[in-house]
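Structure first, then comments.
Note that one protein chain of the assembly has been removed; the remaining protein chains are unaltered in position.
Should a chain be cited, it is by its letter among A, B and C, assigned in written order, with residues numbered from 1 in that chain.
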Amino acid sequence: MSWLFKDPVLLAAVLCTWLPFLSMAVILIFTRHKPQLSSYISIGAVSTSLICALYLLIKLVHVGEPVEYRTAWLIADDIIIPFGYLFDPLSLLMLLIVAVISFLVQVYSLGYMAGDPGFSRYYAFQSLFAWAMMDMVIAPGMLQLYIFWELVGLASYLLIGFYYEKWSAGQAGKKAFVMTRLGDIGFFLGLILLVLGFGDLGIVAMNEAAQAQAIPSYLITASALLIFCGVIGKSAQFPLLTWLPDAMEGPTPVSALLHSATMVAAGVYMFSRIFPFFAASPTAMAIALAIGTITMLLSSTMAMATYDIKQVWAYSTVSQLGFMVMGLAAGGYFAGVFHLTTHAGFKALLFLCSGVFIHEYHSNDMRDIGKGGGRSLKIPMVCMTVGALALSGVFPFSGFFSKEAIMGVLAAYPNKIWLLAGLLGALMTAYYSFRLIFMILFPKKVDATMPHDAVHYHQEKDDKIQIDHEEAAAGHGAAHGHGSSHGHEEGHGNVFWYMAWPLIILTTITLVLGFFQHSLEGFLLGHAADAHGGEGGHGAGHYALLIAAVSMGLAGIAWAYYEFGRKGASQEGFLARLPKTQALFANRWYIDRFLRRFLDRAIYGGLTNVFTRNDRRVIDGGIDGFCLFTIGSGRLFSFLQSGMLQYNLLVMVAAVGLVVLYFVV
Amino acid sequence: MMKWVLFIPELYYVLMAVVFFALSLQRKSEPRRLYTWAVILSGVGVLVAVLSARLEGMVFFDAYRVDLYSQVFKLLLALGTFWVVLTCSELEGIDSRQHAEFYLFTFICTLGMMMLVSAVELLTIYISVELSSYCLYLLVAMRRKTDEFAETGIKYFMVGSTASGFMVFGISYLFGMTHTTYVAELMKVLPGMMTEPAAIVGLVLALSGFFFKQALFPFHIWAPDVYQGAANQVTTYIATASKMAAAAIVIRFVGFSGGESAVFIKLLVVLSILSMTFGNLVAIIQKDIKRLLAYSSIAHAGYMMIGILSMTQRGYASAIYYALAYLIMNFACFMVILKIADDGHNLKIKELAGLHKRSPLLAMTLMLGLFGLAGIPPTVGFTGKFLVFAAALEQGYLTLVIIGMINATISLYYYLIVIKAAYLLEPVNPYPPVRVDKWTKSLAIFLVIAMVYVGIFPDQFVALTEAAARSLFI
Amino acid sequence: MNFMTEAMAQAAFWIVVGLTLAGAVIAVFPRNIVYNVLGLVLALTGVAGLYVFLGSMFIGLMQLLIYVGAICVAIVFAIMLSRPLHLEVPQRKLPKVLLAAMASCLFAIALIGVSLRTAWKPAAERGTDWSVATIGELLLTRYDLVFEVISLVLLVAILGAIVTAGFSRRLTS
Partner (left out) sequence: MNTLSTYLIIAALLFGLGLLGVLQRRNLIGMLISIELMLNGANINFMAFNRFLAPEPAVGQIITLFVMGLAAAEAAIGLSIILALFRKFRSINVERAQQMRG
């Protein structure tokens, strides 16, 4: 083991990626019955990971070349499949994002999941996720990436299905798993194609070879498209986008962690990971651009029609992922990654805020939350507004900068239709996010008698002290905390603040991250700038574009205000007047129904039925017949008289006979 | 002149059979003592197989070849037998008065299969197949309280006999075409004759006998019934050890064609696709977990066939690796079933509810085993599928591989049903806790480690299987 | 004279063939199991005759000994032991019989097609040693393993029959 301690970077990397695994094992094996201890172990592991990730970032921030620790996994002499660690700006950044959000979400879960019977299990799965995600992020080879990619999917299945008592949760978990696996078929095939055609699954090698045109272009296009199928599945792109809203059946922190900030971004991450490889195939890029655009527009429309608070953010996640794919596919490496970063922050924020509302009001419906007095929960309300502003791309929140970056890339694209789509998307995004905000903020009628926990909380005495304490600790606390009167029950004093703290931290991140655009750009592109030829021009020179984008966002907000916010607004929205369109949007453009019908009819209903019927008659029939015999038919060997075995044999003989006949003729 | 050393593993199993024959003559049957003896003897059997793994040579006037290929499979067989015997501590499915015969037939069956993988002469192959089949017919028919499943034995017997009739008929055509019964000569002559109908029909008919053992569509018809109707231990044995022998002999026989006949390959492709699709689709609706695994085994025969029909060395190696993987994964699943249903009844999926509380270790073993079967990394099943698909893609069977992948996804659905039952469901009525003795515990831990280790570090195993595949055609 | 013997041989051959096929038909079609066994005996005897025509008296005798002498007797015993079996003569189901007939016809036609369409080539050097001594020698040399294994097979069969049919000493059913 001494080799491990000789190199602090490697030590940090190993600690960073394997501690969560250790914690999962410890929780599952030893501390299943001690929920508090389990959560502390898990949080301890992930916070160590966070520290290690920070250390790695600081240590390696100025290293020019990517740092790689790897051992090759040889299947045959001519095939290299590396495993180990790869640190370059992209993976370091993503590692940090994962560590930060995992940490915050786990802390938040202390409050949100408090008292849940499966508390230990929940933290074990969280650790499993953290481990898988981090190992995926630092993978130096595509196969390692794929393996952990699947493990991430497994963790997601387990976490979505966490509320197993709910039938729909189990279904959603399965749907998510199977649907993403559907995309992974393509991914896996792409990898096999690459192994056979190129022989090296190292990411660095792949990227370099693709740029040096050492791989034939048809191979790049084919494998890039296949690999992109994986992105479609994981990042919920069209047509596999419907699993993500359903995945919201899981606990809200899970949605925040997996289904907005990290796991679903894995697809986009993978895209940017082998960006030069993709970039070597214009066809693949064009298709990715189209799919990203379709996804973004479709899911934005879906978000306009739902009243479920988590669903809105889920659709929004899908649309923002589509937006990232657009940015990347249009050639904006930095723009895509930057939006990924900022989005991770503000979308996690949005989800966690929604989680507080859901926790307090036991409802996912934003009308209920509004009526119940959601506006009185000041911290989450303000934080959520900040998040929504960021999402809408309003200055000076982080979303503004990253959206501008992508818009800039799109504007540089010769065909302006993508830019128009982007602007339309921005308008819709602002509209649906503020539709939600205004519905909670300005409910038509506050139902004060509605029984909910929050009422009790408000009457607690000691909240002021808590808040003061918090104000003293958090520099910007004054902006959010003043006069608010939320609280918590006696004895659960920490519960609310476990949930509030991560919100405040994420809000801060959302507020300041945008100003680090240039240092991030330098960091990300510094070493690869010559490779990508830079992405100069975006943001800076396009004042017209800037104004257009911001005004789109503001217009969306204003529109939402007109329909939902102003006094005496109908709160119905224009969609209510277009019932057909609303039905279309609310039913997810019937994608789900189409897929299900396709699956049900074609596969389950058709083939399985045929086989089942055959099977019943043929195989079960024997037993049925036999049971009949024992009951009353009284015929010896009646199971044979019904001819089941022989019907079976008949099929076999006929099949072989036909084959023989075929060879004769 | 005779190098008896080469024959030692088989001789050892003959010895074991003799021991149990003697024990079966005792007036009183003592299950515990028989179990101890069986465990010790079969454990030594594994050791013997390991020690003789590097032997090479020909015995019995070139009718019997000992090489890496055969020894690898012998090791797998010995291992499978040992594992199955190890789980026989509660042999409730078999009348306690017949335990000695149970072990006797099991060991003779293993012996037959060991000879099957080494035999390089058609008559020897035929006799070995029949020897093992007869033992299996008897083992299946042995189940106690068979009122519900009385016809299982006869179904197995009838289908098996018909298939073996096909096989003999096919072998007769092969004999007529090539005038020899020696595999080595057959492999020289036969590829040049693949245009003759009799040669290819003979091969297909002969293969159908082995497809029967492998439960490949359309020779699968016995599998669900037998899996469901046989005693749990016997099902385990059929699902693990006997599948190894079937894979070995199918690889050998498919190799006869030398890849000369495109039609033949097409036939195998079709069989493989049908097998996968049929197995996976029907498995979805199963309630009895053994029946579910039967359909899954049909599907897996299809996956294995993908590697075999590539007809390259890498393809055969991948199929061998897949067989190894299948042995471990499938046994892991069955071991859990055996331990939960320790009174020998047939387990329904819903009876797994809350398993993760009753026995976390078994639940984990089951989960890993099922994930392996579904081909999820980083388990050994993933590596197996990867190798098999890679071998097929190398030969350009893209459609086949895509269908295989889609099937793997479908299969995930029903594996998840089982995993969900084990991990996420709560039992309606509390089931009694599962008794897990220390042998089972250590075996479970070993299996878990093996499934992950062989999956993550397959290089040595791949090298081994490739060497074995090479020795197939020397 | 020569012509006569040849014609006689011809006639005898076809008679044997006819016996075989007729026996086979009787073994398959009648619903009474006793007729089936008699048909089987007939067919097997016919096959033994064919073996004689194929130049091997030894195998023909073995056929009579093993099949007719052992297997058929065993079957008769089984019929006796399971007495009600022959009493059952349920009606046949026409669709099943038709399907079975079609499938087996298909199979037989395919096989006949195979045997007719294949260019069977005799070996370059044909041995002429038909003696039983050679068979015995080969059994002890080249087919040594098989010879030994079949004893194991028979052992399994005997043991299995005892255990399964429930005549074991330990089983007092």
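Quick note on the criterion: contacts are C-beta pairs under 8 Å (C-beta built on N, C-alpha and C of every residue); 3 or more make two chains touch, one makes a residue touch a chain.
Computed from a predicted structure; not experimentally measured.
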item: Where the missing chain makes contact, among the chains that are shown; value: A, B, C
item: Residue of B:Tyr134, B:Phe371, B:Phe386 or B:Tyr414 in touch with the missing chain, whole complex considered; value: B:Tyr134
item: Selected residue (touches chain absent from view) among B:Phe21, B:Phe61 or B:Phe175; value: B:Phe175
item: Footprint left on chain C by the chain that the document does not show; value: 9-10, 13, 17, 20-21, 24-25, 27-28, 31, 33, 36-37, 39-40, 43-44, 47, 50-51, 53-56, 58-59, 62-63, 66-67, 70-71, 74-75, 77-79, 81-82, 84-85, 87-88, 90, 92, 96-97, 99-101, 103-105, 107-109, 111-112, 115-116, 120-130, 134-135, 138-139, 143, 146, 150, 153-154, 156-158, 160-162, 164-166, 173
item: Missing-partner contacts on chain A, residue numbers; value: 630, 634-637, 640-641, 643, 646, 649-650, 653
item: Missing-partner contacts on chain B, residue numbers; value: 123, 126-127, 130, 134, 137-138, 141, 146-147, 150-151, 153-154, 157-158, 161-162, 164-165, 168-169, 171-173, 175-176, 179, 181
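Note that in this section only the chains that are shown with their structure count from here on.
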item: Between A-B and B-C, the pair joined by more C-beta contacts; value: A-B
item: Inter-centroid spacing, chain C versus chain A (mean Cα positions, whole Å); value: 68
item: Distance from the mean Cα position of chain B to that of chain A, given in whole angstrom; value: 41
item: Junction residues of chain C - those touching two or more other chains; value: 110-111, 113-114, 117
item: Overlap residues in chain A, where contacts from two or more other chains coincide; value: 653, 656, 660, 663-664
item: Residue ranges of chain C touching chain B (in the complex, touch as defined); value: 110-111, 113-115, 117-120, 123, 141-146, 149-150, 152-153, 156-157, 159-160, 163-164, 168-171
item: Touching residues on chain B, where the partner in the complex is chain A; value: 147-151, 155, 158-159, 162-163, 166, 197, 200-201, 204-205, 208, 218-219, 221, 224-225, 263, 267, 277-278, 281-282, 284-285, 314, 360, 364, 371, 376-378, 382, 386-387, 389-390, 393-394, 398, 401-402, 405-406, 408-410, 412-413, 416, 420, 423-426, 457-459, 462, 466
item: Complex contacts: residues of chain C adjacent to chain A; value: 84-85, 88, 90, 93, 96, 99-100, 103-104, 106-107, 109-111, 113-114, 117
